[in-house]
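Shown here: the complex without one of its protein chains, the others still in place.
Moving on, here comes chain A:
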Amino acid sequence: MIRMNRRALLGASLGALAMPALPRTTMAAGSMSAAVYPGGWDEALRGVLAPALKRAHDVDVAFEPLFAVDQIAKARAARGVAPFDVFVLDPGPRVQGIDLNLFESFDPSRLANRAKLPEGYADRHGAGVAAQVVGIAYNPKKLPKPAGWRDLFKPEYASRLGLTGFGTTFGTVSLIEMAKVWGGSETDVEPLFTELRKILPQVAAVAQPAAIPGLFQQGQIDVMYTNTYTVSLLKSRGVVIEFALPETGGVAFGTTMHIAKGAKNIEQSYQYIDTMIATDVQSALSQAPYFFVPVNTEVTPGAEVPMRSIADLSKFVTHDWSKINPLRPRWIDRFNREMAK
């Protein structure tokens, strides 16, 4: 049983790498297409949102599993032809999408459930549909609970640490938070590189983000930075893993949905986003095994989520992606070079 689950998990994380190659098409009328993050999100939206959308609006949705950066890359490569109707994005790619004019102008008043979202969660670009909390995940059988980011640089943690670079939102915010404990800031990660250089020979693995959960599950690494979704997903597959909020505060950011510029199914896209924030969908998504952080004010987060309501989000560390995005290409390149043997 566990072996089967391991394989499914490995398949899911690697499938994520191979997914952009698979063509998807939209079907007949009353249908639309939406991008979805591979892995836990893909499972959750297929399992909960798609049937709810069918029930409420008789709309079929075809999902296209793509990471946020891949969605932007695909839309950019399509040069004005919408590759799917709805984006689902983290803050960094969201700002890029706005800058590149990849979204239709969004009218929050077309969402029947608009009033259930906190103030500021729907604007002329799109609507917030979930939040992500990023912190430290560790194997409690191998390591004591880490107090914060600084602990990752101690020999006992560094030798079990899986590092991943600035290629993803969770990677970028985690590395920024580490830079901060060593005297850096949101725009200065130099102190981080100095500290990383010291521990690099001991570090258990430096890997692509999609490979990190598989390495944890195989015992190659016992501590990593990640979001609560990955922890819930691994836990549900029988992996010994716990989530720790760093003493300097957990990092949180919103996940937003946007209608692609030139999308053919505008009406269905609004229905899709509206169904996503509906109370029944948000409460189903907030429970096991998904443990989404709900944005709907009527829904209480599930047991595995380290916040009691969306209002708690203000207590978490957030970042200004309009400042980060221009610096990120240089950080990515720098990370490649610093890590190279």
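By our rule, contacts are C-beta pairs under 8 Å (C-beta built on N, C-alpha and C of every residue); 3 or more make two chains touch, one makes a residue touch a chain; residues count from 1.
Convention: contacts and distances are computed from a predicted model.
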Check your understanding: Under which of the names "Amino acid/amide ABC transporter membrane protein 2, HAAT family", "4Fe-4S dicluster domain-containing protein", "Putative spermidine/putrescine transport system permease protein" or "NADH-quinone oxidoreductase subunit H" is the non-displayed chain listed in UniProt?
Key -> "Putative spermidine/putrescine transport system permease protein"
Point to revise | Among A:31, A:194, A:220 or A:287, residue touching the chain not depicted | key: A:220
Exercise for review: Among A:61, A:82 or A:163, choose the residue that contacts the chain missing from this document, as touch is defined above.
Suggested key: A:163
Practice item. For the chain that got dropped from the picture, name the residues of chain A it touches. Key: 10-11, 14-15, 17-18, 69-70, 72-73, 76, 163-165, 167, 204-208, 211, 214-215, 218-220, 328-329, 332-333, 336-337, 339-341
